[in-house]
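A single protein chain has been omitted; all remaining protein chains appear in their positions.
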C-alpha cells in the first residue's frame, strides 16, 4: 500500500493522517467599511424595510475574508430606530453593547426594567441574558453601533435567545438606578441579579477624563486610551470583551505593536490612518475597521484636531484562557 | 504529687496545664464618648499643645474595658489642624482614613504627591505605606476623624513607620488625578503604585446617593447603608477594614443583629439611640461609640429629621480569614 | 428601491441587512469512530509512513459535519511510536494531553527537561508553550490518545509553534520530579516556570480511587466520574479543558443531561451505549465519540463487567467566559 492509498482508505472512514494537512480555519483579514456606505444603506433600509420584517433594523459588516460575519469573535452592526419605533424586547446569552452615534432626548435602551437614555457617545451594556428593548420617543432618528460576542458564543455552542412575552418590558426602576447603586459608596443590601450589571457610561464623563489626561504621556501604542470597566469588579466591560476609547492628539503617531486579540474600531471623531502590517487604512468619522490577531498596527492622527476611536477587543477572552500575548514591533 | 503541686512545677518552667485556665484577652465593651468632651479637649489642646510637642494634634478614644486603645483592631482619634499648620509627612504600614468633620477651602491631605481637598463629609484614604501629610492653608481650624487599623497591624507584628525627609512632600500630580484615573472609563497605561490607591470620596456624591435611595427598603439592620468601595477592585475600602455611611430616616428603627466584627460609629448628622445588648446609647452629632463583636445591636432615629452615622468596620479582616458570621437577633 | 435591490447594493459593499440572515457556523454533530479502523490505519501508517515524512505519526478524527477537525475546540488523534523512534521536540501555544492506550517500559514523553514514563492508562500533560518530545526505547510499539485545544486556540488567533534546536531536549530533572514538587507537602523554594506545570497522573492511582469509590452513589449523569485536577491550583487539568475518567458499574445506566460544553470520549475498558438526543452510539474498547454542546446524553453499561470512559471536555473555557449552563433532561 502507498501513502496515497492509505489516505483514501482513511478518508472513507472519516479519519486523516497527520502528514496530510487539513484546511485550517479561514483567517480574518483587515478590512475597512466606509461610513458613507453604511449610512446610506441604513437610510434606505429605514425607507424600505418595515420593522415587522426584521427584528432589528441593522446593517452588519461582512468581512470578505470569512464565509460569514466580521471577525471570529465580535460581531458589529449599526442600528437605526426611527421616531416612535420599538425594537422589541428579547434576551440572549451573547452580551451586547450600544455605542451611540446619534442620540435623541427621548430615546432609551431598557435593560432589566431600567431606562437608559441614549446621548451621542454614550456606551450602554446589555450583558449576557439580560432582557432589553429599545424605544425612540423623539421625533428624530437615532443610530448606534451594536457590538456582540455572538460569534464566539455560537462557536462554543452556548448561544440561546428568547423573546419577551410582550413587545416592551415594564419600567420597574427609577432613572439613574444603576449609576446610584454602583457609585463609590454603595448600598450593601442591593445585589445585582447579574454578575455583570447593565450600565450606562455617559459621554460627558468619558470625555472629561479624556480631556483631563490630554497632557499625559499616554499609551505608546494607543495614545490616551481608556478602558470602560465593569462597575462591580473593576475588570473588563463584559466577561468576554472590553470596550475602549482613545484620543489621538493632533499629529500624534503611535508606535506599532501586535497582540493575540482582535480589535474592531469605529472612528468617532476626526480622521487619521491606521497602518496594519504595512498597509494603510485611512479613516474618517463613522468608518469601521478591523485589526486581526497578531497583526502589527499603529495609529496616526494627521490633522490638527483631536481624533477619537471607539473600539471593542476580545482581549479578556484570550486572557481568561491563558492565551494573551502582546509585543512591540519595530518598523 | 497533687494537681496543685504539678501546677506549681509547671509554672516554674513556663508551662501550664489545660485544666488550669489562663486569663483570656480583655473583652472589648461598648462605650460612648460625647462630642462636647472631645471638642473641648481638642480646643484646649489647640491652645496648650504646640505642634513640635506632638506629631499630630489628636485626641484618642480610650476604651475603659481595655488596657490601651479603643478596640482590638480599629483605632480612632479626632485631629485639629489650625490655620497655617502642617502635620508633617510620614508613612506607616497601618492604613488610615480621614472623615472630615470641619473642612476649609485651602485645607489638604497630601498623599503620594497628590493634594486632596477636605470638605465636610469627605472621606480620604491613606492606604498602607503611602506618604501623607496635612496642611491647613485657610484661616479657620479644620478637624477630622482619623481611623487606623494600627492595633491589628501591631498585634500581627507588621507595623513600621518612617518620617519623610522633609516636613512636606512635593505636589507631583494635578488635582483630581485619582478621580480621573479611577473613573468608569480608565487609562490603561497608568497603574497605581499601591494595590489600594489613595482616594477621596466627596460628600456631595455620597449624599446624592443616600438621597436617591431614601425611598428604598434599605437594609433591615442598618437603614440606607452605603459601603465606600476601593475604586480599583470594587471591594472593601482598605484590605483590613471598610468605611460605611448610613442614613436613618425620621423615626426609622432597625432590626437587631450581631456579627463577628467590631464597628466604630460617629454621628455625623442628627440624633438617635443605639441599643447594644439591651443597653441604650443615646447619641447626638459628633458622638463616637463602639459596638464590640457578637453584640446584638439596633439603631433608632427618634427625631423628625434625617440622622446619619459614619462607621468603620473590621469585617473585611474577619472575612479574609474565614471568620465572619452574622445573624439576626429577635428581641 | 426594493428590499432585494438593497440587499444587492449592500452585498457589493460587504454589508448585510439583519433581515437577510447570514449562514451560521457549521454545527458539530455526534459521531463515533471505531477502534478497529483507527488501529488498522495506524498499523498501516507504521508501515508506509516514515517519520521524516510527518512530524508525528498520528491518525486524526474527522467529523463529517465540519469542514475540518473533530469539534470546534478539542482536536483528537491517536499516535504510534515504534521501537527506537523519536517524535521530535517542539512546543506550541495549544495545550496537549496524552492518554496512554499501549505503554512500554522505556517509552517516555519528555516535558521541560523531565522524563514521564508511559504506562497504560497514564495521563500526561504538556501544557501551553512547554517543550516536549517522545521516545520509545522499548522493543514494542506504544500508542496513545493525543488531545489538544488547537482548534479553539487557532480560532482565537493565538496559536504559535516552534521546533527545538535539536531532535530531543536534554533530560535535566530527576525522574518523578513533578510528582515530588507537587505533593501534599511542597517545597516552597521551587516555583514552576509555567502557570500549569506538566504532570503525570498514574493509572494505578487513578484506578485505586475509582475502585475505592465504587460503592458510592456517584454522579447521576456520569457514574463514578473523576476530574484530573491541576496539581498547583486544584482547578481544571489545563486552563481551557479538563480530562475526566468515569467508571460505569455493571448494568449501570445514567440519567440524561445536557450542557454548553463539548465532550470527546474514548472507551478505555468494556463496552456500552451512549444515547445522544435519542440516537444510540454503541461503543467497545478504543472507540472514540463526540457529544456536541447542549445535546441530551446518557450512558449505559450493558455488560456485567466495569466499563471505563476517558474524556476531554471544554467546560473550563465555557465557565471562564461566563457561558457554562447545564440541566437535567427528562426522557
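Read from first to last, the chains carry the letters A, B and C; within each, the first residue is number 1.
Going forward, contacts are C-beta pairs under 8 Å (C-beta built on N, C-alpha and C of every residue); 3 or more make two chains touch, one makes a residue touch a chain.
As the structure is a computational prediction, the values presented were derived from the model and not from experiment.
Interchain touches from the omitted chain, evaluated on the whole complex, reach B, C. Listed residues B:24, B:170 or B:278: the one in touch with the omitted chain is B:24.
Across C:161, C:209 or C:251, the residue that sits in touch with the chain not pictured is C:209. Residue C:176 is the one among C:26, C:84 or C:176 that touches the chain missing from this view. Annotation: of C:35, C:164 or C:232, C:232 touches the absent chain (contact as defined above).
The chain not shown here touches chain B at positions 1-3, 6, 9-11, 13-19, 22-25, 28, 31, 33-34, 37-38, 41, 44-45, 47-49, 53-64, 67-69, 72-73, 77, 93, 128, 151-158, 195-196, 239-240, 260-262, 292-294, 314, 317-318, 320-325. In the full complex, chain C contacts the hidden chain through residues 174, 176, 180-181, 183-190, 199, 201, 205-206, 208-209, 212-213, 216-220, 222, 224-229, 231-234, 244-245.
By our rule, only the chains that are shown with their structure count from here on.
Here A is the chain whose Cα centre lies closest to the centre of all protein Cα atoms.
Farthest from chain C, judged by the mean position of CA atoms in each chain, is B. Our note on geometry: chain A versus chain B, Cα centroid distance of 42 Å, whole angstroms. Each chain gets a centre from the mean of its Cα atoms; for chain B and chain C, those two points are 53 Å apart. None of the residues of chain A touches two or more other chains.
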